[in-house]
Structures are given as C-alpha cells and as structure tokens.
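Below: the structure, in structure tokens.
Of the protein chains in this complex, one is absent; all others appear in place.
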Amino acid sequence: MNPMPDHWNYVLAAYGLAAIGLIGYWRYLAARARSLSQPQRGKGRRA
Amino acid sequence: MPRVAMTRFLGWLAVCALIVGLAADFGYAPREMTQGNVQRIMYLHVPSILTAYLAFGLVLLGSVAYLLSRRASWDHLAASAAEIGVLFTAITIVSGSIWGRPTWGVWWTWDARLTSTAVLLLVYVGYLLLRAMVDEPEARARYAAVVGILGAANIPIVHFSVYWWRALHQPAAMLGPGRAPMPGWMKGIVLVNWIAFTLLFAYFLSRRMQIARLEEQA
Partner (left out) sequence: MPYTRRALAVLWKDLLTERRSKESLNALLFFTLLLLFIFQFALGPDRDRLRVALPGLLWLGLILAGLLGLGRTFVIERDNDCWEGLRLTPGDKSAIYLGKLLGNFTLMVVVEVLLLALFAVFYDVALGPALPNLGIVLLLGTIGLAAVGTLFGAMTAQLRARELLFPVLLLPAQVPILLATVSLTEATLLGQPLGEVSHWLKLLAGADVVYVVIGIMTFEFILDA
C-alpha cells in the first residue's frame, strides 16, 4: 500500500484553527469578566 | 475567594493536560499506515465531539432542572454549556472537514457523522440565537429550556435518520476518518486528549457560569 504523502499543512491548519477558537473563547471570557468588574454605567448585559 | 482559586487551578490543570495531549499526538503517536500524518487530526476531532456531547448533556440537565426548580443557576448552566458546546462542535466540524480534504479529496461530504454533527450545530446555534433575542431573563430561561429539551431529545433521532439516509446513497463499508477499528494505543491517545478537553471544558464552564451569575446580579 502506498503511504500517503504527508500533509503537515492540513494537520497544522486543524490544530491551529482549534487553538485559535479555544484561545479566542478564553479571551472573550476574560474580556467579559473584566467589563463586569468595572463599575456599571448602563443596563446590565445579559447572560 | 475559593471559587475563583479553584477555577484558576482547573485552568492550569487543563493547560498541563493539553500539553501532555499534544506530546502524545505528535511525539508518541507513530505515523499512521494508510493515511499518513493527517490521521493525527483524529486526536483533535474525536475528543472534541465527545466534549460537545458532554456539553449538550449538561444543557439538557440544566433545562429540565430549571423548569422543575425555577432556580436561575440551572439556567446559567444550560446557557454556558450550550455556548461552549457550540464552540467544540465547530472545532469538530472544521477539523473533520480539514481531515477529509486530503483523505477524501473534498472539503465536505454529506457523510453520516459530519452531517449529523452539523445538524447538532444548527440546533444549538438556534438555541443561542433565541437567548440573544429574548431580553427578559425569566422568559429567556423558560423558552431556552423548552428548546434545549427538544433539541436534546432530537439528537438520537437525528443520528438514526442521517445514518439511514446515507446508507441509501453510499456503500456502508467506506474507509475514511474514523471508520477503521482502533488499536489499543490509539484509543489511549484519544483518551488522554479527551481528558484534557474535558478539563478545559470544566474550566470554561466554571468561568462562564461565574459571568452569568455576576450579570444576573448586575
């Protein structure tokens, strides 16, 4: 059976996009927590 | 505050587990026979969907518990779990698509697993949209709970229907991502990554629920 050519760029793309998604969500959570700990000016935002 | 400290500890634990997982994916795991190194994407793809299922199970739990008890913390659980579940489902689909491109030659096929995962995504994105469009917190919680319950009950029904739908149009024995039986060491690596993802999920859930709690009090 011929071994398939290595497709490292696909592997990198998959793991990379997953990392971007997870880190992005982490940063979104941090930003939201930060805005909550600052004094509220208007209506509270929703869950 | 103990809660915040516990969350932070959970986060660090998750990071460590993820590093171990990555080491297993790239260091320990050998180059696969038929597919080559692309097969390593599976170590990302399978734990991801397992985590998503955990998340949506919690959405069901939170939804039912909210309707029975009317306590907002159950709604916080449902909302938070849904958000994170959608994230992991998206990762599952994107990684599955990227995996499929060199192995099957196309970015998307309507194969049973990809399709039913995509439907799962549609259901819970709809759930999040509903939440975004209802301002009143009590009504939002009630409506979301009903949609959450129906969505969860539908998951097995969707699975069977999509699988049978594909069976008509595609030979059942189709080798591709996830079709071949897994040897023991491969299952072990998937397990390691799955534990890491579950820890990460727990960390995200904890932080997201804290935010929901704080917003309710605001």
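First chain written, first letter: the chains are A and B, and each begins at residue 1.
Criterion: contacts are C-beta pairs under 8 Å (C-beta built on N, C-alpha and C of every residue); 3 or more make two chains touch, one makes a residue touch a chain.
If you're wondering where the values come from, they're calculated on a predicted model, not measured in any experiment.
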Visible chains in contact with the missing one: B
Contact partner of the left-out chain, one of B:A90, B:A145 or B:M209: B:A145
Touching residue (missing chain; options B:C16, B:L122 or B:M182): B:L122
Hidden-chain contact residue, picked from the options B:V15, B:L67 or B:L191: B:L67
Missing-chain contacts mapped onto chain B: 67, 119, 122-123, 126, 129-130, 133-134, 139, 142-143, 145-147, 149-151, 153-154, 157-158, 160-162, 164-165, 168
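Just so it is clear, only the chains that are shown with their structure count from here on.
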Chain centre separation in whole Å, for chain B relative to chain A (CA means): 14
In the complex with chain A, residue positions of chain B that touch it: 31, 33-38, 40-41, 44-45, 48, 75-76, 79, 84, 87, 90-91, 94-95, 98-99, 101-103, 131-132, 135, 137, 140, 200, 204, 207-208, 210-212, 214-216, 218
Sites on chain A touched by chain B in the complex: 1, 3-8, 10-11, 13-15, 17-18, 21-22, 25-26, 29, 32-33, 36, 40, 44-47
